[in-house]
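Removed: one protein chain of the complex. Kept in place: all other protein chains.
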Amino acid sequence: MSALLEVKALEKSFFSSSRGLFAPAPKVVHAVTDVSFALEPSSALGLVGESGSGKSTTARMVAGLLAPTSGSIRLNGVELATASEATWRPHRRRLQMIFQDPYASLDPRRTIGDTVIEPMIVHRLGKPRERRVRMLALLEAVGLSAQHAARYPHEFSGGQRQRVGIARALALEPEILVCDEPVSALDVSIQAQIVNLFKELRERFGIAYLFIAHDLAVVRNLCERVAVMYLGRIVEIGTREDVFEHPAHPYTRALLSAIPVPDPRVERTRDRIVLLGDPPSPSSPPSGCAFHPRCGERVRVPGDRCVTERPELSTALHAAACHIERQ
Amino acid sequence: MLEVTDLAVEFATDRGIVRAVDGVSFDLAAGETLGIVGESGSGKSVTSLALMGLLDARSARVTAGAMRIGSIDAMRLSPREWRSLRGAQIAMIFQDPMTSLNPFLTIERQLSEVLERHENATRSAARTRSIEALADVGIADPASRADQFPHELSGGMRQRVMIAMALMMKPRILIADEPTTALDVTVQAQVLELLKDCQHRHGTAIVFITHSLGVVARVADRVLVMYAGSVVESATTEALFARPAHPYTRGLLASVPRIDSDPTAPLTTIGGTPPNASSERVGCAFAPRCELALNRCRRERPLLSSLGKNLARVGPVPNRDPLDDQVEDHVEEPVERAPTGHSAACFVAQSEARPS
Partner (left out) sequence: MRSASWRWSLAPSTELVPTEPGTSLVAESWRRLKRNRFALTALVFLCVIASASFLAPLLPLPSPAALRASIEPLAPTAPWVEFGNHGFAREYWPLSALDDFFVDVRVAVFGDWQTGHWLGTDSKGRDLLSRIVWGSRTSIAVALLAMLTSLAIGVTWGACAGYVGGRVDRVMMRIVDVLYSLPFIFIVIFLITVLQGWKDVLETRLGIDREVVFYVTIGAVYWLTMARVVRGQVLSLRRAEFVEAARQMGASTPRILFVHIVPNVLGIVIVYLTLSIPAVMLFESFLTFLGLGIEAPKVSWGLLAVDGAETLTPLGIDWWIVVWPAVAMGTTLAALNILGDGMRDALDPKSVTAKASRT
């Protein structure tokens, strides 16, 4: 069976913006390099990484908001990476996006009912009356009262607005939801509500998720497969158990140990790997393995292989791009 | 070191007076870290601004039974006295280091300015000390970093600069308002280590404001949990996480996905949304979202009271009839001074704490 969504060797480079008269030759910044993954129907893949890891750029490419420099995005076998807007349009119904900031992702001048109806108008689904009924049903499906349809976004809290954003995405009955940090702007007690809503929608409508987050605990709760990104590349990919219980890449291990656990007994006893330095900038990536300047386990690799040679990510189900694992 | 009793902050808005902070009390000793946890709108950031004397007197009214910084009565300070106190005795670091640094001045100029203002240090002495301060917060190659501008540094580096600046005058109290929220997890770990390290060396008392229970568990000695402007629970970090007494604290703890819990279980949630600061209310602010709320909770506002030795039970709360109003008041006198033991502002928790 072929995957619902198949991404292969996806790349995105930007030209640095200083293209003035006296600027040196435009510099190419590789935001995303050689990213490949597949998404099965009603499964969830988490894409985690820190700022500058290229996870949001990947999401925007998959959602059709950004044209890839090269690579392939296949939705049910249809190639979309190089598709024109006209080719894309009918497929947008099947792949919808949830945005990060619930304060910015809703048009402040439209009622939430109009916001939820809009995708149906754009894709000419149903008659006006049917759309309206559908909209009320969708609001209830995401846990809002249908009585609120005539209200405006500013009358809602962040969590409720995010629910409206989800209802809008569901209006087209998508097979895939691309979620770009959908809970990170929400309050702690609201995050759990939204995560549970995602799970419930998956049960109910068989939606598959590409879930982008920096919060690994949230990803662990929702996704069976996880890919860890560092500086534009996937450095480790595997099932939830693989990545969280048996992390293979030193970066994944450091990331996991850096996450605070809300339990002082655990916090004060566990070993913590504190990385040196800051994540490097994509405009000047380190040579060899991009992680080598911060890696505490480099000593395990003989010679300066980490500095000179970039470790490849194998196609195994649980794979890590690290020289240590190869030995 | 820092003693606050019954701090309240009111804002005048075009929809009337809004009480953003209501009756916050705590004590903080040297070398101790107090964590203040709360969601947006809980009043935790307003509390920190009030502690720094940074609220605009034209729109905000700050009242307190007492607010003492060391031996100084902060409620009687003039704006001028506040200025000389800030930076020297009490310093603050913010969530977004970019907006707190002047983009047009080099790092060194901004650090030296603090010294020149408070100590009349000479230009060259100030520079030397600034570079030392940068080295102190773990910035590699501080001499060349010192001459860079804020935009040339990464987020984690900028937050280190902010910490260096805040610690420049060796303040006795440091207020950190979500200092790691804008940072990546691995950088957050570094900054937390750095803060702890600085605290050990200088004996600084830290007020650490955050929304993250994990961060609080890592750094704090004592924790205040805030909800809708009031402290709902106060305890040592161990006691709070082992025996959370207030239903809000329990709900919060249960709703955070943990990296070490069963991943397939659905998360427990607190229904509803945090109240609007402007909405008038009678009774407990959390009652509309509370599964355990009694009728009394909706009528009467619970005060923060010590739960005594017999602390609230761990684990699930037994089913109770929500109409059961026969809960007697078995609590000691509501605390007037800052609570030292485990205390909660909740009738249910207080009744559970009674000796059985």
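Going in written order, the chains are labelled A and B, and every chain counts its residues from 1.
We take it that a contact is a pair of C-beta atoms (placed from the backbone, for glycine too) under 8 Å apart; a residue touches a chain by one contact, two chains touch by 3 or more.
Values in this document were obtained by computation on a predicted structure and should not be read as measured data.
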> Which is it among A:P119, A:P264, A:P282 or A:P311 that touches the chain not included here?
Replying inline: A:P119
> Which of these, A:E40, A:D101, A:E200 or A:E297, touches the one chain of the complex that we don't see?
Replying inline: A:D101
> Pick from A:S84, A:Q147 or A:T315: which residue touches the chain that isn't shown?
Replying inline: A:Q147
> If you put the missing chain back, which residues of chain A would it touch?
Replying inline: 63-65, 88-89, 92-93, 96-97, 99-101, 103-109, 111, 113, 118-119, 122-127, 130, 132-134, 136-141, 146-152, 154-155, 157-158, 165, 168, 172-173, 205
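One rule holds for everything that comes next: only the chains that are shown with their structure count from here on.
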>> Please output the residues of chain B touching chain A within their complex, sorted ascending.
In response: 39-40, 140, 154-157, 184-190, 193, 211-218, 237-238, 241-242, 251-253, 255-260, 263, 266-271, 273-274
> Residues of chain A touching chain B in their complex?
Replying inline: 50-51, 157-160, 187-193, 195-196, 199, 214-218, 220-221, 240, 244, 254-268, 272, 274-275, 277-279, 281, 294
